[in-house]
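Below you'll find the structure I mean.
Excerpt of the complex: some chains, original placement.
Labels run A and B following the written order; every chain starts at residue 1.
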Amino acid sequence: MEFTAKVIADFLKGEIEGDPDVVINNVSKIEEGEKGTLTFLANPKYTEYAYTTKASIIIVNKSFVPKKKLKSTLIKVDDAYQAIASLLQLRESMKPKKVGIHPKSWMEKTSKAGKDLFLGAYTYVGENCIIGKNVRIYPHVFIGDNVVIGDNCTFYPGVKIYHECKIGNDCILHGGVVIGSDGFGFAPDTAKDYVKVPQIGNVVLKDRVEIGSNTTIDRAMIGSTIIEKGVKLDNLIMVAHNVVIGENTVVAAQSGIAGSTKIGRECMFGGQVGIVGHLEVADKVMIAAQSGIPSSIKNEGAILQGSPAFPIMDYQKSYVYFRKLPSMVARIDELEKKLKELGQDN
Amino acid sequence: MEFTAKVIADFLKGEIEGDPDVVINNVSKIEEGEKGTLTFLANPKYTEYAYTTKASIIIVNKSFVPKKKLKSTLIKVDDAYQAIASLLQLRESMKPKKVGIHPKSWMEKTSKAGKDLFLGAYTYVGENCIIGKNVRIYPHVFIGDNVVIGDNCTFYPGVKIYHECKIGNDCILHGGVVIGSDGFGFAPDTAKDYVKVPQIGNVVLKDRVEIGSNTTIDRAMIGSTIIEKGVKLDNLIMVAHNVVIGENTVVAAQSGIAGSTKIGRECMFGGQVGIVGHLEVADKVMIAAQSGIPSSIKNEGAILQGSPAFPIMDYQKSYVYFRKLPSMVARIDELEKKLKELGQDN
């Protein structure tokens, strides 16, 4: 399908600079843009490519003022990244959706699903599950007994949802995600062995949660591990038992949150962050990649770095001096030498 | 089912403070305790909740002396965490166990299993496997050729055990665990390419090992990667080829142990710890989360932090000064200035 710049600008409520009749039929990255494609410029790191791309249309922020002549037609919008998201969503919504029950899938008779279910090959649904409408479950998914699933969810291949967990509406779980495995709980006994503490709780995912591939969320020992509305977790993240993650918090890949910690809403954590158990983290806290959080964070909106972490500006100042430690030592050596000389002079 | 405080106290050999006839039929977290539930207090962080919880019974350590009036009945025991573990185990043991061979599972004819096998849907067991008695294998599990499995094991959905590996008795493997994938071994050849070094060894798990979801344990290049009796590994851990982990060692999530390293017994590692290959780590060593171990640890019971790690008290002292580096530099600046003035005075 082909679209003109005019049609796209109308859809986005954007302004055209250039040829309103230029036509595109595909989307490209700005550095690889070809004639007949639409691209976008949202990250200023890529501004130079705006002058060299062969893409026919570039969606840009209104604030963008070209410093050189452009070959492409611009569509100016309030937020270029949001605009490309809307266009790609439109494109996705036009693709046919998978529906139907694959003959090589198995749902126990005590379970029920709403209309427009897609159940892929070799997927297994246990006893007494309740599945909403318009749910797409790819091959090799495991859904344990007594699981409840809302509407419009998508579970990609190999997702595993243990018994008794609850998934809200509009959730997306990627390949290999494990929801509801046992929390890591052991009590030492007299013989230096550990005895397992049974984990009798569950995991609750609220609406619009998306979870990246091979991320694991353990069930609560007692009660629920809770992922609130709109939370986005990247790949290979570990969420331990009884953790609560607040609304619209976003966590990058390979981060880990230890048991019973409560994370606020609208937080943003970089990759490979580690958070100790039994803490409370305030709302809107931002944590730099690879940082470690050893104690509760009470200040809303705090921005932290380091392992253990402290305020990011302070961390970065200290780190500048860490790099200069050899010269600091030389200065101390020199001071000691001079002081000794001075002392002897007196 | 309902139980009185008296029945529970008798089972736990504990002492009642309060109403021996109070009745519970469920378990709760202390901060969410409701009438008719039993809870416990093991972590002092939660002591305040003992005075506000609505739980009818609280299991506490004998050392707990209330500082305010309590609404709940106490059961005092030597170790509250162990006591709740016993109660939950009792509860688990009363639940019916899954048994039977699902019609949509496949075991090659050359393999054998002991009595009371549960084989879930779409599980595959390869050639010449020997499976003990009372083993529960959930859906989508892969068991390669020539695998040997002991008694009373539980493998959750999507566990993968490559050919020739050996699993002891009473082992629990959680969703997505991979046992026996190839070690990461490549030899550079003349053309800057790498040639694969075939990994012809296996993985051996001894008795009572529990492994968290999506953790991976690579097979030995030659010989065996060995996980000794009672070891507990959390989620998303990487154990490389030819590693040995000693008895009752406990490792938290997302830690990694590189090839051929030998870990002692009764060690405890925090999350996201990294250990270099070809090292030896003594018994009872404790490593703080996110630490990196670059060389062998010979001192039994050493407690380490940092990347690279050194003794934890020293690390924490150094880290206090790391945070103060900007002020240290200011002091050096000031010293230099004053010394210069003094020198000029003379």
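Just so we're on the same page, a contact is a pair of C-beta atoms (placed from the backbone, for glycine too) under 8 Å apart; a residue touches a chain by one contact, two chains touch by 3 or more.
Bear in mind the structure is a predicted one, so any value in this text is a computation, not a measurement.
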Practice task
Tell me how many copies the full complex contains, given that 2 of them appear here.
Solution key: 3
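The rule is short, and it goes like this: only the chains that are shown with their structure count from here on.
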Handout entry: chain A and chain B, separation of their C-alpha mean positions in angstrom
Key = 25
Problem - Complex interface listing, chain B residues touching chain A - result: 27-29, 32, 39, 43, 45, 79, 81-82, 84-86, 88-89, 91-92, 104, 120-122, 138-140, 156-158, 172, 174-176, 208, 210, 212-214, 230, 232, 234-236, 248, 250, 252-254, 266, 271-272, 289-290, 307, 319, 322-326, 328-329, 332, 335-336, 339, 342-343, 346
Handout entry: Residues of chain A defined as touching chain B within the complex
Key = 106, 122, 124, 140, 142, 144, 158, 160, 162, 176, 178, 181-182, 184-189, 192-198, 200, 214, 216, 218, 220, 222-223, 236, 238, 240, 242, 254, 256, 258, 272, 274, 276, 278, 290, 292, 307-308, 310, 314, 317-318, 321-322, 324, 328, 331-332, 335, 338-339, 342, 345-346
